[in-house]
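Take this structure, written in C-alpha coordinates, and hold onto it; I'll ask about it next.
All protein chains of the complex are present and in place, except for one that has been dropped.
Take a look at chain A:
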Amino acid sequence: MSWVLARGLSRGWGSICWDTLSGSHFSQVTPQAPWSLHYSTVNHKDEAWLVPQPSEPQRKPIRVLTPHEELFRPSPDGERDKASFVGAVQNFRQYSVHKRGHVDFIYLALRKMQEFGVERDLAVYNLLLDVFPKEVFRPRNVFQRIFVHYPRQQECGIAVLEQMERHGIMPNKDTEFLLIQIFGYKSYPMLKFLRMKLWLTRFKNINPYPIPRDLPQDPVDLAKLGLRHMEPDLSAKVTVYQMALPSDTPGAEDPTQPHIVGIQSPEQQATLAHHNPSRPVFVEGPFSLWLRNKCVYYYILRADLPPPEEKKVEEIPEEWNLYYPMKLDLDYARGNWDNYEFDIDKVTEGPIFAMCMAGAHDQGTLIKWIQGLQETNPALAQIPVVFRLARSPGELLTSSGLEGPSPLQAPPQGQEDDHPLQPLQQQGQSGVSGA
(Lines give C-alpha, C1' and ligand atoms only; values in the text may rest on other atoms or scores of the structure.)
Protein backbone atom coordinates (compact mmCIF):
# COMPACT_ATOMS: atom_id res chain seq x y z
CA MET A 1 0.00 0.00 0.00
CA SER A 2 2.81 2.31 0.66
CA TRP A 3 4.09 2.23 -2.87
CA VAL A 4 0.64 2.98 -4.14
CA LEU A 5 0.65 6.04 -1.99
CA ALA A 6 4.03 7.05 -3.28
CA ARG A 7 3.01 6.69 -6.90
CA GLY A 8 -0.27 8.44 -6.42
CA LEU A 9 1.43 11.30 -4.71
CA SER A 10 4.13 11.72 -7.24
CA ARG A 11 1.65 11.93 -10.02
CA GLY A 12 -0.92 13.96 -8.25
CA TRP A 13 0.84 16.54 -6.24
CA GLY A 14 4.33 16.65 -7.65
CA SER A 15 7.44 17.45 -5.80
CA ILE A 16 5.91 19.74 -3.24
CA CYS A 17 4.16 17.02 -1.43
CA TRP A 18 7.17 14.80 -1.89
CA ASP A 19 9.23 17.23 0.12
CA THR A 20 6.68 17.54 2.84
CA LEU A 21 6.32 13.83 3.07
CA SER A 22 10.03 13.40 3.20
CA GLY A 23 9.70 14.35 6.76
CA SER A 24 11.00 17.82 7.03
CA HIS A 25 8.02 18.81 9.08
CA PHE A 26 9.85 19.67 12.18
CA SER A 27 12.47 21.87 10.77
CA GLN A 28 10.62 23.11 7.79
CA VAL A 29 10.25 26.75 8.56
CA THR A 30 13.16 27.56 10.76
CA PRO A 31 16.26 26.88 8.68
CA GLN A 32 14.83 28.35 5.51
CA ALA A 33 13.98 31.81 6.72
CA PRO A 34 17.16 32.90 8.49
CA TRP A 35 19.29 31.68 5.65
CA SER A 36 17.47 33.95 3.26
CA LEU A 37 17.61 36.78 5.78
CA HIS A 38 21.32 36.47 6.18
CA TYR A 39 22.31 35.79 2.66
CA SER A 40 21.82 39.28 1.40
CA THR A 41 23.68 40.91 4.27
CA VAL A 42 26.69 38.68 3.84
CA ASN A 43 26.95 39.60 0.23
CA HIS A 44 27.04 43.27 1.06
CA LYS A 45 29.76 42.77 3.58
CA ASP A 46 31.95 40.82 1.25
CA GLU A 47 31.90 43.56 -1.29
CA ALA A 48 32.63 46.33 1.20
CA TRP A 49 35.63 44.78 2.93
CA LEU A 50 38.71 43.71 1.09
CA VAL A 51 40.82 43.26 4.17
CA PRO A 52 39.95 40.09 6.10
CA GLN A 53 38.31 41.10 9.32
CA PRO A 54 38.50 39.08 12.51
CA SER A 55 35.56 36.75 12.55
CA GLU A 56 32.71 38.30 14.41
CA PRO A 57 31.00 36.20 17.02
CA GLN A 58 28.43 33.91 15.52
CA ARG A 59 25.06 35.48 15.70
CA LYS A 60 22.25 33.11 16.31
CA PRO A 61 20.02 33.04 13.27
CA ILE A 62 16.89 35.03 13.85
CA ARG A 63 14.20 32.52 14.51
CA VAL A 64 10.95 33.12 12.80
CA LEU A 65 8.20 32.01 15.07
CA THR A 66 6.08 29.30 13.69
CA PRO A 67 2.44 30.17 13.49
CA HIS A 68 0.61 29.83 16.78
CA GLU A 69 3.82 29.67 18.70
CA GLU A 70 2.84 32.73 20.68
CA LEU A 71 0.16 30.60 22.28
CA PHE A 72 2.87 28.69 24.07
CA ARG A 73 4.53 31.60 25.70
CA PRO A 74 4.88 31.08 29.42
CA SER A 75 2.11 32.51 31.53
CA PRO A 76 2.74 35.85 33.26
CA ASP A 77 4.15 34.22 36.36
CA GLY A 78 6.63 32.31 34.24
CA GLU A 79 5.15 28.93 34.90
CA ARG A 80 4.97 26.25 32.28
CA ASP A 81 2.71 23.51 33.37
CA LYS A 82 -0.24 21.48 32.32
CA ALA A 83 -2.76 24.24 32.88
CA SER A 84 -0.99 26.69 30.59
CA PHE A 85 -0.50 24.01 27.95
CA VAL A 86 -4.15 23.09 28.04
CA GLY A 87 -5.01 26.76 27.90
CA ALA A 88 -2.86 27.20 24.81
CA VAL A 89 -4.61 24.32 23.07
CA GLN A 90 -8.02 25.69 23.96
CA ASN A 91 -6.99 29.09 22.65
CA PHE A 92 -6.12 27.61 19.33
CA ARG A 93 -9.58 26.24 18.95
CA GLN A 94 -11.08 29.66 19.32
CA TYR A 95 -9.14 31.02 16.39
CA SER A 96 -11.45 29.71 13.73
CA VAL A 97 -14.23 27.26 13.39
CA HIS A 98 -12.46 25.63 10.48
CA LYS A 99 -9.29 25.06 12.48
CA ARG A 100 -6.91 26.04 9.77
CA GLY A 101 -3.38 24.93 10.33
CA HIS A 102 -4.30 22.35 12.90
CA VAL A 103 -1.72 19.92 11.62
CA ASP A 104 1.13 22.36 12.12
CA PHE A 105 -0.27 23.33 15.45
CA ILE A 106 -0.35 19.74 16.60
CA TYR A 107 3.24 19.19 15.54
CA LEU A 108 4.23 22.32 17.38
CA ALA A 109 2.37 21.22 20.48
CA LEU A 110 4.10 17.84 20.37
CA ARG A 111 7.42 19.59 20.35
CA LYS A 112 6.45 21.88 23.19
CA MET A 113 5.23 19.14 25.45
CA GLN A 114 8.64 18.48 26.85
CA GLU A 115 9.03 22.05 28.05
CA PHE A 116 5.68 22.03 29.77
CA GLY A 117 6.33 18.70 31.39
CA VAL A 118 3.19 17.00 30.11
CA GLU A 119 4.70 14.37 27.86
CA ARG A 120 3.58 11.60 30.20
CA ASP A 121 0.02 12.72 30.47
CA LEU A 122 -2.54 10.71 28.53
CA ALA A 123 -5.29 13.27 29.00
CA VAL A 124 -3.18 15.89 27.26
CA TYR A 125 -2.64 13.61 24.28
CA ASN A 126 -6.34 12.99 24.07
CA LEU A 127 -6.92 16.70 24.18
CA LEU A 128 -4.45 17.16 21.37
CA LEU A 129 -6.20 14.55 19.28
CA ASP A 130 -9.40 16.40 19.99
CA VAL A 131 -8.07 19.34 18.01
CA PHE A 132 -8.66 17.44 14.78
CA PRO A 133 -12.00 18.15 13.17
CA LYS A 134 -14.17 15.08 13.47
CA GLU A 135 -15.82 13.04 10.78
CA VAL A 136 -14.12 14.97 8.00
CA PHE A 137 -11.21 12.65 7.37
CA ARG A 138 -13.11 9.42 7.45
CA PRO A 139 -13.10 7.62 4.12
CA ARG A 140 -16.58 7.21 2.72
CA ASN A 141 -16.12 4.85 -0.15
CA VAL A 142 -13.78 2.14 -1.27
CA PHE A 143 -11.67 4.49 -3.39
CA GLN A 144 -10.98 6.72 -0.48
CA ARG A 145 -10.04 3.71 1.55
CA ILE A 146 -7.62 2.44 -1.06
CA PHE A 147 -5.85 5.72 -1.58
CA VAL A 148 -4.86 7.07 1.77
CA HIS A 149 -7.47 9.63 2.61
CA TYR A 150 -6.02 12.92 3.90
CA PRO A 151 -2.47 11.62 4.26
CA ARG A 152 -1.06 14.66 6.06
CA GLN A 153 -3.62 14.38 8.77
CA GLN A 154 -3.06 10.67 9.09
CA GLU A 155 0.67 11.29 9.40
CA CYS A 156 -0.03 13.80 12.11
CA GLY A 157 -2.22 11.36 13.99
CA ILE A 158 0.52 8.78 13.76
CA ALA A 159 3.00 11.34 15.09
CA VAL A 160 0.88 11.87 18.18
CA LEU A 161 0.64 8.15 18.78
CA GLU A 162 4.34 7.77 18.14
CA GLN A 163 5.22 10.24 20.81
CA MET A 164 2.91 8.49 23.23
CA GLU A 165 4.61 5.24 22.48
CA ARG A 166 8.03 6.74 22.90
CA HIS A 167 7.18 7.82 26.40
CA GLY A 168 5.60 4.52 27.23
CA ILE A 169 2.02 5.65 27.59
CA MET A 170 -0.73 3.25 26.88
CA PRO A 171 -3.66 4.75 24.99
CA ASN A 172 -7.09 4.17 26.43
CA LYS A 173 -10.68 3.96 25.29
CA ASP A 174 -10.96 7.69 24.82
CA THR A 175 -8.07 7.62 22.40
CA GLU A 176 -9.67 4.79 20.51
CA PHE A 177 -12.95 6.58 20.26
CA LEU A 178 -11.30 9.76 19.13
CA LEU A 179 -9.34 7.96 16.46
CA ILE A 180 -12.41 6.25 15.14
CA GLN A 181 -14.28 9.51 15.12
CA ILE A 182 -11.51 11.35 13.33
CA PHE A 183 -9.99 8.81 10.99
CA GLY A 184 -12.28 5.82 10.87
CA TYR A 185 -11.59 2.17 11.39
CA LYS A 186 -9.43 1.46 8.39
CA SER A 187 -6.93 4.22 8.81
CA TYR A 188 -3.26 4.13 9.63
CA PRO A 189 -3.56 5.79 13.01
CA MET A 190 -6.09 3.15 13.96
CA LEU A 191 -3.70 0.48 12.79
CA LYS A 192 -0.94 1.99 14.85
CA PHE A 193 -3.26 2.12 17.81
CA LEU A 194 -3.94 -1.59 17.45
CA ARG A 195 -0.25 -2.30 17.27
CA MET A 196 0.42 -0.23 20.36
CA LYS A 197 -2.33 -2.02 22.21
CA LEU A 198 -0.78 -5.33 21.30
CA TRP A 199 2.91 -4.76 21.76
CA LEU A 200 2.89 -2.40 24.69
CA THR A 201 0.88 -4.87 26.72
CA ARG A 202 3.10 -7.73 25.61
CA PHE A 203 6.26 -5.98 26.70
CA LYS A 204 5.01 -4.33 29.83
CA ASN A 205 6.57 -6.63 32.37
CA ILE A 206 9.56 -8.16 30.73
CA ASN A 207 12.13 -6.46 32.88
CA PRO A 208 13.37 -8.94 35.46
CA TYR A 209 14.72 -6.06 37.56
CA PRO A 210 11.99 -3.48 37.47
CA ILE A 211 12.52 0.03 38.70
CA PRO A 212 9.59 2.21 39.68
CA ARG A 213 8.77 4.92 37.22
CA ASP A 214 8.83 7.66 39.82
CA LEU A 215 12.24 7.58 41.35
CA PRO A 216 12.52 8.88 44.90
CA GLN A 217 13.84 12.41 45.12
CA ASP A 218 15.57 11.95 48.42
CA PRO A 219 19.17 10.86 47.73
CA VAL A 220 19.19 8.46 50.66
CA ASP A 221 16.10 6.68 49.37
CA LEU A 222 17.54 6.63 45.91
CA ALA A 223 20.74 5.12 47.26
CA LYS A 224 18.79 2.45 49.12
CA LEU A 225 16.86 1.61 45.98
CA GLY A 226 20.03 1.43 43.93
CA LEU A 227 21.87 -0.76 46.40
CA ARG A 228 18.96 -3.13 46.72
CA HIS A 229 18.73 -3.22 42.95
CA MET A 230 22.34 -4.29 42.60
CA GLU A 231 22.57 -6.81 45.38
CA PRO A 232 21.10 -10.18 44.45
CA ASP A 233 21.17 -11.44 48.03
CA LEU A 234 17.83 -10.64 49.58
CA SER A 235 19.05 -11.01 53.12
CA ALA A 236 21.47 -8.15 52.73
CA LYS A 237 21.11 -5.30 55.15
CA VAL A 238 21.09 -1.67 54.14
CA THR A 239 22.58 0.68 56.71
CA VAL A 240 22.56 4.42 56.60
CA TYR A 241 25.84 5.46 58.13
CA GLN A 242 25.32 9.13 57.83
CA MET A 243 22.38 11.23 56.91
CA ALA A 244 22.77 14.47 55.09
CA LEU A 245 22.11 17.39 57.39
CA PRO A 246 18.82 19.06 56.53
CA SER A 247 19.55 22.55 55.33
CA ASP A 248 17.25 25.54 55.02
CA THR A 249 17.15 25.77 51.28
CA PRO A 250 15.68 22.58 49.84
CA GLY A 251 17.90 20.72 47.47
CA ALA A 252 21.21 22.12 48.64
CA GLU A 253 23.23 19.50 50.38
CA ASP A 254 25.59 20.36 53.12
CA PRO A 255 29.04 19.64 51.71
CA THR A 256 30.49 18.77 55.09
CA GLN A 257 28.11 15.92 55.71
CA PRO A 258 27.06 13.94 52.67
CA HIS A 259 24.90 10.89 53.04
CA ILE A 260 26.49 7.46 53.21
CA VAL A 261 24.40 4.37 52.66
CA GLY A 262 25.93 0.94 52.67
CA ILE A 263 24.82 -2.62 52.09
CA GLN A 264 26.27 -5.89 53.23
CA SER A 265 24.89 -9.39 53.29
CA PRO A 266 25.56 -11.95 56.05
CA GLU A 267 27.62 -14.08 53.67
CA GLN A 268 29.83 -11.15 52.91
CA GLN A 269 30.21 -10.47 56.59
CA ALA A 270 31.33 -14.05 57.18
CA THR A 271 33.81 -13.89 54.31
CA LEU A 272 35.27 -10.69 55.65
CA ALA A 273 35.63 -12.23 59.08
CA HIS A 274 37.66 -15.08 57.58
CA HIS A 275 39.77 -12.82 55.46
CA ASN A 276 43.50 -13.08 55.91
CA PRO A 277 44.68 -9.84 57.61
CA SER A 278 47.96 -9.84 55.76
CA ARG A 279 46.24 -9.17 52.44
CA PRO A 280 44.80 -5.72 51.89
CA VAL A 281 41.26 -4.95 50.91
CA PHE A 282 40.52 -2.30 48.35
CA VAL A 283 37.92 0.39 48.17
CA GLU A 284 37.22 0.95 44.52
CA GLY A 285 35.03 3.37 42.76
CA PRO A 286 33.11 5.26 41.75
CA PHE A 287 31.17 3.02 39.40
CA SER A 288 28.07 4.22 37.67
CA LEU A 289 24.65 2.70 37.96
CA TRP A 290 21.75 3.90 35.87
CA LEU A 291 18.30 3.84 37.37
CA ARG A 292 16.01 4.79 34.51
CA ASN A 293 17.45 8.16 33.68
CA LYS A 294 19.41 8.88 36.83
CA CYS A 295 23.00 7.94 37.31
CA VAL A 296 24.24 7.17 40.78
CA TYR A 297 27.73 6.16 41.80
CA TYR A 298 28.73 3.41 44.15
CA TYR A 299 31.90 2.12 45.76
CA ILE A 300 32.83 -1.42 46.61
CA LEU A 301 35.03 -3.03 49.17
CA ARG A 302 36.72 -6.03 47.73
CA ALA A 303 39.81 -8.14 47.96
CA ASP A 304 41.85 -9.90 45.35
CA LEU A 305 41.74 -13.58 44.84
CA PRO A 306 44.05 -15.43 47.17
CA PRO A 307 46.97 -16.94 45.27
CA PRO A 308 46.64 -20.67 44.67
CA GLU A 309 49.32 -21.47 47.25
CA GLU A 310 47.16 -20.23 50.01
CA LYS A 311 44.31 -22.58 49.36
CA LYS A 312 43.83 -24.92 52.25
CA VAL A 313 44.43 -28.57 51.56
CA GLU A 314 41.87 -30.85 53.09
CA GLU A 315 43.26 -33.59 55.20
CA ILE A 316 42.47 -37.12 54.23
CA PRO A 317 41.87 -39.17 57.35
CA GLU A 318 43.51 -42.54 57.32
CA GLU A 319 41.28 -45.50 56.69
CA TRP A 320 40.36 -47.23 59.91
CA ASN A 321 38.11 -49.82 58.35
CA LEU A 322 39.70 -52.07 55.77
CA TYR A 323 36.55 -53.96 54.92
CA TYR A 324 34.47 -51.14 53.60
CA PRO A 325 35.68 -47.85 52.22
CA MET A 326 34.73 -44.97 54.49
CA LYS A 327 35.06 -42.40 51.76
CA LEU A 328 34.04 -43.25 48.25
CA ASP A 329 35.10 -40.92 45.53
CA LEU A 330 33.62 -42.45 42.43
CA ASP A 331 34.16 -39.97 39.69
CA TYR A 332 31.80 -41.21 37.05
CA ALA A 333 32.27 -39.21 33.95
CA ARG A 334 28.93 -38.03 32.62
CA GLY A 335 28.26 -38.26 28.98
CA ASN A 336 28.29 -35.15 26.91
CA TRP A 337 24.55 -35.23 26.58
CA ASP A 338 24.27 -34.28 30.24
CA ASN A 339 26.98 -31.70 30.31
CA TYR A 340 25.50 -28.21 30.41
CA GLU A 341 28.69 -26.44 31.33
CA PHE A 342 30.37 -24.10 28.94
CA ASP A 343 33.83 -25.03 27.82
CA ILE A 344 35.42 -21.87 29.08
CA ASP A 345 36.79 -20.75 32.40
CA LYS A 346 34.70 -17.88 33.55
CA VAL A 347 36.23 -14.69 34.77
CA THR A 348 36.83 -15.09 38.48
CA GLU A 349 37.34 -12.11 40.66
CA GLY A 350 37.99 -11.63 44.27
CA PRO A 351 35.20 -11.53 46.80
CA ILE A 352 33.21 -8.37 47.36
CA PHE A 353 32.54 -7.50 50.95
CA ALA A 354 30.29 -4.46 50.88
CA MET A 355 28.97 -1.69 48.68
CA CYS A 356 28.07 1.86 49.43
CA MET A 357 26.76 4.99 47.86
CA ALA A 358 27.90 8.32 49.16
CA GLY A 359 27.04 11.90 48.50
CA ALA A 360 30.60 13.09 48.05
CA HIS A 361 33.33 11.44 46.03
CA ASP A 362 36.24 12.02 48.32
CA GLN A 363 38.24 9.82 50.56
CA GLY A 364 37.03 11.35 53.80
CA THR A 365 33.51 10.13 53.19
CA LEU A 366 34.73 6.66 52.40
CA ILE A 367 36.83 6.59 55.54
CA LYS A 368 33.67 7.25 57.48
CA TRP A 369 32.06 4.37 55.67
CA ILE A 370 34.89 2.04 56.61
CA GLN A 371 34.62 3.17 60.19
CA GLY A 372 30.93 2.46 60.12
CA LEU A 373 31.63 -0.97 58.66
CA GLN A 374 34.06 -1.71 61.43
CA GLU A 375 31.25 -1.74 63.92
CA THR A 376 29.66 -4.76 62.34
CA ASN A 377 32.92 -6.29 61.11
CA PRO A 378 35.49 -6.06 63.88
CA ALA A 379 37.93 -8.02 61.72
CA LEU A 380 38.16 -5.02 59.42
CA ALA A 381 40.16 -3.19 62.06
CA GLN A 382 43.17 -5.46 61.46
CA ILE A 383 43.04 -5.44 57.70
CA PRO A 384 44.82 -2.72 55.74
CA VAL A 385 42.47 -0.81 53.48
CA VAL A 386 43.73 0.63 50.22
CA PHE A 387 41.77 3.29 48.42
CA ARG A 388 41.67 3.11 44.66
CA LEU A 389 39.51 5.95 43.54
CA ALA A 390 39.19 7.04 39.98
CA ARG A 391 39.74 10.69 39.26
CA SER A 392 36.57 11.04 37.26
CA PRO A 393 33.48 9.04 37.97
CA GLY A 394 33.73 6.69 35.07
CA GLU A 395 33.93 2.98 34.86
CA LEU A 396 36.71 1.54 36.88
CA LEU A 397 36.62 -2.14 36.54
CA THR A 398 37.82 -4.50 39.12
CA SER A 399 40.95 -6.33 38.24
CA SER A 400 41.73 -9.85 39.25
CA GLY A 401 45.15 -9.64 40.70
CA LEU A 402 46.72 -7.11 38.39
CA GLU A 403 48.38 -4.37 40.36
CA GLY A 404 49.68 -1.12 39.05
CA PRO A 405 48.30 1.56 36.75
CA SER A 406 46.74 0.44 33.53
CA PRO A 407 47.78 2.27 30.37
CA LEU A 408 45.74 5.34 29.58
CA GLN A 409 43.71 5.06 26.42
CA ALA A 410 42.78 7.63 23.82
CA PRO A 411 39.04 8.35 24.17
CA PRO A 412 38.17 11.83 25.29
CA GLN A 413 35.30 11.10 27.60
CA GLY A 414 37.53 10.73 30.57
CA GLN A 415 36.15 7.32 31.26
CA GLU A 416 39.48 5.75 31.51
CA ASP A 417 40.58 3.83 34.46
CA ASP A 418 43.71 4.65 36.25
CA HIS A 419 44.83 3.15 39.46
CA PRO A 420 46.46 5.80 41.53
CA LEU A 421 47.84 3.71 44.29
CA GLN A 422 48.65 6.18 46.95
CA PRO A 423 51.15 4.83 49.45
CA LEU A 424 50.54 7.75 51.81
CA GLN A 425 46.92 6.90 51.99
CA GLN A 426 47.78 3.31 52.52
CA GLN A 427 49.88 4.09 55.53
CA GLY A 428 47.34 6.53 56.76
CA GLN A 429 44.72 3.89 56.36
CA SER A 430 46.58 1.19 58.11
CA GLY A 431 47.10 3.74 60.84
CA VAL A 432 43.40 4.38 61.06
CA SER A 433 42.44 0.75 60.85
CA GLY A 434 44.99 -0.23 63.42
CA ALA A 435 43.69 2.30 65.92
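Just so we're on the same page, contacts are C-beta pairs under 8 Å (C-beta built on N, C-alpha and C of every residue); 3 or more make two chains touch, one makes a residue touch a chain; residues count from 1.
FYI, contacts and distances are computed from a predicted model.
Student: Which one, "Guanine nucleotide-binding protein subunit gamma", "1-aminocyclopropane-1-carboxylate synthase", "Complex I intermediate-associated protein 30, mitochondrial" or "Lipid desaturase domain-containing protein", is the UniProt name for the chain you do not see?
Tutor: "Complex I intermediate-associated protein 30, mitochondrial"
Student: With the full complex in mind, choose from A:160, A:283, A:300 or A:383 the residue touching the hidden chain.
Tutor: If we include the chain that is not displayed, A:300 is the one touching it.
Student: Per the definition of touch given earlier, which of A:85, A:116 or A:188 contacts the omitted chain?
Tutor: That would be A:188, which touches the missing chain.
Student: Quick one: which of A:352, A:367 or A:380 touches the chain that's been left out?
Tutor: Spelled out, the listed residue whose C-beta touches the missing chain is A:352.
Student: Suppose we count only contacts with the excluded chain; which residues of chain A make the list?
Tutor: 1-3, 5-7, 9, 18, 21-27, 31, 148, 151, 154-155, 158-159, 162, 165-168, 170, 188, 191-192, 194-196, 198-213, 226, 229-232, 287-293, 295, 298, 300, 302, 335-344, 346-347, 352, 355, 394-395, 397-402, 406, 409, 411, 413, 415
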